[in-house]
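One protein chain omitted, others in place.
Now for subunit A:
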């Protein structure tokens, strides 16, 4: 059965509307599941009508591809641990870029759109698609710790990158003049693939949240470019929605880390400023405490704020933390969680990790909401977070992290910091919070410490 292009386009419009409604659903936790279903329905509509397209004459390859992809996708979705979500999203970004690349390549070799717009769009889809594909795999390897998280590079790397980019653009220009040159096409693809690797290698592990968000955006833009190649409205609209989404998240992450996008992309770290002597900051001012003492403070606390960092998730301590919160609540205290935008390894990651431990989402407060409440907070418990609580970011103009938005935990009446040692975080700076009069340091393993406090509080 075949249907006219008009009907297909109307069906694509319906899917685009369903995608928009789906994303709109994601603006509230209550409607989010329905939103996801609507978006999936939109995808279903688009795929079914496409199968009726007049260019499709055989279904064997399609069925094989859908089965292979479907099984892999389902296994990935079922098996992935929530802590590994950044790796999965990195992979999916890469696959999205790869798919757009392959679609644009297929159109190119079919010779369907030898006009200027067609070739430029093809070139853009190939360039961005291939960069996204290989760049995402490098990001995945860094997150999975298959390769080191340290920035990697070689002298003259930026020059090589610039040459690869210019070469790619020249290749696209050449293809506009001479569309029938497959060699140039493959040269473009290879240059773009190498560029993707070289762009992500020099970016450090701490900046990965920005990179994932940016590659997310690229995968959308690549899909959009593929849409221009095929004259397909569904691809253009959806791709630009995803592109916009990735860009906004990139901005949010950059702002939260006080880094400009250019600094992240070129692996530039902030000026070191004056080297701060760790001993000078800490000497004689650190008050070490015990789980029992913390339990005593918590017993009478009216309001407690828990500040989780990724260290907490690495120790699989989310459930232990929720139990502690339950115990504090049974003693009459109110508990909320202060989530810094970069608390996890990707935007919103910490929220998912806590939601997995059945922490109600309305207790998860973002930075702007929770910061004004620290002054009325009796106890702030910092678990596996460091740089995002460093008051230097607020007070010391010479500090490399000056201006970074932080959680103002130091304003709480008592601050309990659970930490293995006084070692610095990613920024490599001492944290004067640890030396404040109102701060108690509870040294030890995060999960063990939380369990000990809970036990002491239950007994006390």
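Rule of thumb we're sticking to: a residue touches a chain if its C-beta (ideal position, glycine included) is under 8 Å from a C-beta of that chain, and two chains touch if they have at least 3 such contacts; residues count from 1.
By definition in this document, contacts and distances are computed from a predicted model.
Considering only "Glycosyltransferase family 2 protein", "Anti-sigma regulatory factor", "Roadblock/LAMTOR2 domain-containing protein" or "proton-translocating NAD(P)(+) transhydrogenase", the record for the omitted chain gives "proton-translocating NAD(P)(+) transhydrogenase", by its UniProt protein name.
The chain omitted from view is touched by exactly one of A:234, A:404, A:417 or A:435, namely A:234.
Considering the full assembly, A:220 is the residue among A:123, A:196 or A:220 that touches the omitted chain. Seen from subunit A, the chain kept out of the figure touches residues 12, 15, 19-20, 22-24, 26-30, 32-33, 35-37, 39-40, 42-43, 46-47, 50-51, 53, 55-59, 61-62, 64-66, 68-70, 72-74, 76-78, 80, 82, 85, 88-89, 92-93, 95-96, 98-100, 102-103, 105-107, 109-110, 117, 212-213, 216, 219-220, 223-224, 226-246, 248-249, 252, 339, 341, 344, 346-349, 351-352, 355-356, 358, 360-361, 364, 366.
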